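Here the complex is missing a single protein chain, while all its other protein chains stay put.
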Amino acid sequence: MSLRTYIAKRLLHAVLIAWGVMTAAFFLMRLGPNSPADKYIASLGAGHNVTAVVAAIESRYGIDKPLHEQYFNYIASLLQGDWGWSFGTSMPVMELIKTHWIYSFQLVLLSSIFAIVLGISLGMFTAVKKNSRADHIAAFFSFAGISIPHFWLGIMLILIFSVKFGWFKTYYDTSLPMLSLENLHALTLPVFTLGTGMVAGYSRYVRSAMLENMGKDFVRTARAKGLPERTVIGKHVFRNAMLPVITIIMLDMSGIVFGGAYITEVIFGIPGLGWMSLKAVFADDYSVVMAVTLIGAFVTLLFNLLADIAYIYLDPRIRYE
Amino acid sequence: MTPLVEIKDLKKYHPLRQGYIFSKRRGEVRAVDGVSFSISEGETLGLVGESGCGKSTLGRTILRLEEPDSGSIVFRSEDITHIKAKDMKWWRKEAQMVFQDPKNSLDPRMTVGNSIEEALIIHDMGDQKKRERRVKELMIKVGLEPDLMARYPHELSGGQQQRIGIARALAVNPKLIVADEPVSALDVSVQAQILNLLADLKKELGLSYLFIAHNLWVIRYISDRVAIMYLGKIVELADKKELFRSPLHPYTEALLSALPGKKDRIILKGEVPSPVDPPSGCRFHPRCPRRFDRCEREEPELKDICKGHFVMCHLY
Amino acid sequence: MDSENGDKAILSVSGLRTYFFTKNGTVKAVDDISFDLRKGEILCIVGESGSGKTVTALSLLRLIEPPGRIVEGKIMFEEKNLLDIPISEMQKIRGNRIAMIFQDPHSSLNPVLTIGEQITEAMTAHRNLAKSEAKAQTIELLRLVEIPEPERRFHEYPHQFSGGMKQRVMVAMALACEPSVLIADEPTTALDLTIQAQILDLFMELRKKFSMSIIYITHDLGVVSELADRIAVMYGGRIMEKGRRDDVLKNPLHPYTRGLIDCLLSESEKLASIPGTIPNLIDLPEGCIFHPRCISAMDICRTERPGSSKIETEHYVYCFRYGGR
Partner (left out) sequence: MRLAAYYWERTKRQRPAMAGLAFIIFLIILAVSGPFFTVSPTQVNFDEKNIPPPGFTLEQSIYNASSGGFVTTVQRGTWEHPLGTDGMGRDMLAMLISGARVSLLVGLLATGIAIIIGALIGITSAYFGGAMDSVLMRATDIFMTFPFLLLLILIVYLFGSSLTLIIMAIGLTGWTGTARLVRSETLSLRTREFIMASKALGASHLRIIFYHLLPNTLSSIIVLATLSIPGAILAEAALSFIGLGDPQVASWGNILNAGQGSLQTAWWVAVEPGMMLFFTVLAFNFMGEGMREAFEPGGD
């Protein structure tokens, strides 16, 4: 299989899944007991011409049309970038996303860098020092890190560092310029909240991947050549260990990062997509909730695709098949 | 001697598929590509070949564990090539298999006694008491203490595990046993024990074996006749003594020259070609030290040279 | 170092013990063995699985991993005891003065590095070479082990090579620094019959070319009869018998050696076999470890461990039938 066919295959697969995701979302919407109109009317209260509003909303959402037509319209408008209208904020959902995504992005980016750097170093260190006291201590902390609910961790950090010591504000300050030290300072606790679980998880993946490869025959070959231990671990073991780790890190984007970032934003009041989505849930702002879910799925899909492609460049066995 | 089982022009191709929605055939592995032979009652046919030559597939196809693509398998004048799964039970009682890796061939979550008993349960052979007695009998027959029946496979040695595998195959009183490299995973000193056991059982129970191996000294000990397989075809088939005394096919000559005690080893150049795209003409010609023009163009047939010594080579 | 009969030994092992300290007990994988390797000879170490032959080989390069440990012994090589020198000095010997080839060529090569890089690396670890120089030498080595189109294959990855070709790459890698001792641990076991013959042939040729001393580890007596100058037979972590090839093969004395040879070479109606199974290395029998399977065991075999008895020049047996005190 040539490289191009391989990538084409992965792309085709991604398109298929994206279509599946949109379809699933569509039917989930239609299966729900409440139509968007009901939700909106409930929030309006009495004194309105209910039938007219319902008709208006239903035609806005296209619910008055037959199901298959609704389905095609829905997919078509998604593809054209028309992600619906936010009643809560009276603007197109796409506009709303454009103003909020950057806050999620900076949080996820900083946390990922923090987690990847620390997680990989810790994993390598504990693998080399297997069964030492340091390894046992690290194992305990990574278990704690995996098990600690990050929303609780966030609150405890606020309690200690903001309420008790007053080092940080309890809420994220949106007036800070994005690229400034103050902003970085303000993001310290959120990044730590989101990153802890990731560091713990990654360090364990890296450790077990390193250990698995350290037992392989080719490592013995490398030692038998007379290579210094640094080269054996840093070159032969590490490169092989990174293969599964990169996949896992990419795939993690969906579980840990989206769930975690959502809640971290809520705790610290960071106006990212998660915060926006929760606000929309309480404001019954239907299209926004849906849009954030879809974005989550599409970004996950993108990362899966990136993982696949990264793999090609790291693993010659796929590259030359 | 009447043939117990007769195989004619048997073929088994494994398709190579690509893609998951619109999968298309990209070609096929010609694992078994037109094989004919017969095994007489009470006879052991040794089948020798290198890895990938199709010998294991051949064994499985004869037992109908894989579906043959064409050709026929006839057991005592009963054609079993196409019988349906639900009519297969009697055939499963007539023919059994002993596997290569004794550890892998026993369910790790079952006691070895239960593994043997499973055969009796499937074929409704007796109530629980009778079955237990039969399991004990079988274990004694293969040279094991009956107490071992409550053990799990990982608690036994490789040789003991293989004895269990043999007992399981014997449970249904088969006539034919396909033994797929039954000793190659064992240590030399244990190999001899298992080979002796198989030879004794054959005499005692009147079994016939199709004995698959890549090791010639094993074949030399156990077989009555020997077939040499190369890339899905049988290239030579003869009585054991005849074959070891005067091998005809250049491939057989090379294999035999590797036996200990032979001084001048024949070294074949190159490697076994892919069975997806076998060479034209005689499949062995790219590696053959004695090839000539015709070998490349024309595929030789398996010919009877003298009194049951078959060879597939243009030299003869 | 003088060996048992006064010849010059290039590598001399005495009293080597390598144990594995597992949760379930101590595995005495190698238990007090001694042998010499002479210049230019092939010493075959023969044994079944669990006999300790691979652990012996790994011990020579100090490649034993925890929970294993070399407990005691001496390995004299070039006037030094390899067990006394620091690990950094040992690294200078590995691959350089003593090289090793492993059993399974499929798993012994790093799947994500090119063949060229893996061989070059073995060279540059010990010698100061320009990149182009190392590459030229590597290609020369690939040609030497008869890999066609070495310039192209230099840039390929292990999975693009067949088993036989991979083992040739391993051989090239071992020869990279022209070592004086080569340890080959069952280098043909994982290969097909006709490919085995090719690799063996390659060995014979290279031996002539390089006049190396080779320790060849195998369970295949057929290979031994072709290749060996001298033989050491191992069982359960100990040497049972050692001596010149013809002495051991034509006149085997130890009951185990005799059993092994009978198993393989007898052409009688009934195969000779050794009863019982290979002992569990954690719970070794007292005395001579072979006594539970030995047809000629005596009382003393059950309680005491036999020492070596010299039968004739260079032919030693560890058995009370021949003294053993």
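As written, the chain order gives the labels A, B and C, with residue 1 at the start of each chain.
Here, contacts are C-beta pairs under 8 Å (C-beta built on N, C-alpha and C of every residue); 3 or more make two chains touch, one makes a residue touch a chain.
Quick caveat, the model's predicted, so the values are computed rather than measured.
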Which of A:I7, A:V53 or A:I146 touches the missing chain? It is A:I146
Name, in rising order, the residues on subunit A that touch the hidden chain in the full complex.
13, 16-17, 20-21, 24, 28-29, 31-34, 143-144, 146-149, 151-152, 155-156, 158-159, 163, 170, 254-255, 258-259, 262-263, 266-267, 277-278, 281-282, 289-290, 292-293, 296-297, 300-301, 304
Residue ranges of subunit B at the interface with the undisplayed chain
20-21, 60, 63, 65, 88-89, 92-93, 96-97, 99-101, 104-111, 115, 118-119, 122-123, 150, 152, 154, 165, 168, 172
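Just so we're on the same page, only the chains that are shown with their structure count from here on.
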Taking each chain's centre as the mean of its CA atoms, the one lying farthest from the centre of subunit C is chain A
Return the distance between the CA-based centres of subunit B and subunit C, expressed in whole Å.
33
Quick one: report the Å distance separating subunit A from subunit B, using the average Cα coordinate of each chain.
54
In the complex with subunit C, residue positions of subunit A that touch it:
215-218, 220-228, 231, 235-236, 239-240, 243, 314-317, 320
Spell out the residues on subunit C that touch subunit B in their complex, using ranges where they run on.
48-50, 162, 164-165, 192-198, 200-201, 219, 221-222, 225-226, 259-260, 263-265, 267, 270-275, 277-278, 293
Considering only the defined contacts, which subunit B positions touch subunit C in the complex?
50-51, 157-160, 187-193, 195-196, 199, 214, 217, 220-221, 254-255, 258-261, 265-269, 271-272, 287
